[in-house]
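Reviewing the structure listed below.
Note that this complex is displayed minus one protein chain, with the remaining chains in position.
Entry: chain A
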Amino acid sequence: MAPRLCGLCDNARAILKRPKTGQQICKDCFFYVFETEVHNTITQAGLFHPGDRVAIGASGGKDSTVLAYVMKTLNDRYNYGLELYLLSIDEGITGYRDDSLETVKRNQQQYDMPLKILSYDELYGWTMDRIVSQIGKKNNCTFCGVFRRQALDRGASMLHVDHIVTGHNADDIAETVLMNIMRGDIARLGRCTLICTQGEDTIKRSKPFKYAYEKEIVMYAYFKKLDYFSTECIYSPDAYRGHARVFLKDLEASRPSAIIDIIHSGEAFELKDEVKVTQKAQQTCKRCGYMSSNELCKACTLLEGLERGMANAGVTDRGRKKLEAEGPAPENLRTIPMFQLPNPNNGPSTTISLEASA
């Protein structure tokens, strides 16, 4: 078979079939269109302003590694004027996160960005290893997910950044749309397709890879020879998401546009007013000051359950009632430090403890 020429430059040999468009393109055109599409996503959504301090949520995995590389490239190429940081959360999972953090530390050197690592141990007094040894492998993803979300915001606050970007890609978002439909989680369904989420008192979060296919992210990492870490979490991955993922990959195999179509479906759902009123208003957690839809935020509830030896308290209603029946929380209970929204204005004057560059 004669080599096919690139459908864009008509000059070099095609190396990739784009899942989004079916186009066959060469390596240089692929780099160019991939980066330019992310740039267009960023500018069309007006994600950044010159001088913004932005943290990249970095796990050492493919998505965040490619995100850090592309953010640096675009910031230089188009003069976004951003101050970029790497922010990593150490869940305390021996043999998994400790290895992936080594990758992030290399990224810190390679991309010349300051790195902050915040650990569950330091914030909550519990590592995932210790949580799993107490509660087993059944609901540990609930703890990890709730703790990570809050840890990212707190890490961002320590860095005095007011914006976190994450590596969520089009496949991830389509998966989440499917999961929220299957669970009837109307509130999350509306939110999960937003490129940028920001409440009144939350740190802005956005997903510059919202329209980037996983296949292209992996191909980009492969052809750029980026250094990333790829091992499954040792505490059994989120099984429900796993099913949604396999289902989505099967759909994509028979029709590649399925991913973008599902995101579009998620965006197109409209909520009736009578559905909206049942949603709880946001408030701040009375114990730690983090945003919450109840008196206590989810992380405080989970932590109290762990500390009082009733880990189910934060997971099921029954566990919650049992905990309440035991009486109020003891005074010396370990709690999460008070949350403060970052103030970018006093950023540079405050000392931030960053990872030392080796």
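A few remarks follow.
Here, a contact is a pair of C-beta atoms (placed from the backbone, for glycine too) under 8 Å apart; a residue touches a chain by one contact, two chains touch by 3 or more; residues count from 1.
We take it that contacts and distances are computed from a predicted model.
Candidate names were "Methyltransferase type 11 domain-containing protein", "BolA-like protein DDB_G0274169", "Ubiquitin-related modifier 1" or "Origin recognition complex subunit 5", and the UniProt protein name of the unshown chain is "Ubiquitin-related modifier 1". Note on the undisplayed chain: of the listed residues A:K105, A:K210 or A:R245, the one touching it is A:R245. From the set A:Q134, A:T231, A:T316 or A:Q340, the residue in touch with the chain omitted from the display is A:T231, counting the whole complex.
Panel shows chain A; residues 1, 4, 13-17, 24, 59, 61-65, 167, 169, 214-215, 217-219, 222-223, 228, 230-233, 237, 245-246, 249-250, 252-253 of it touch the chain omitted from the view.
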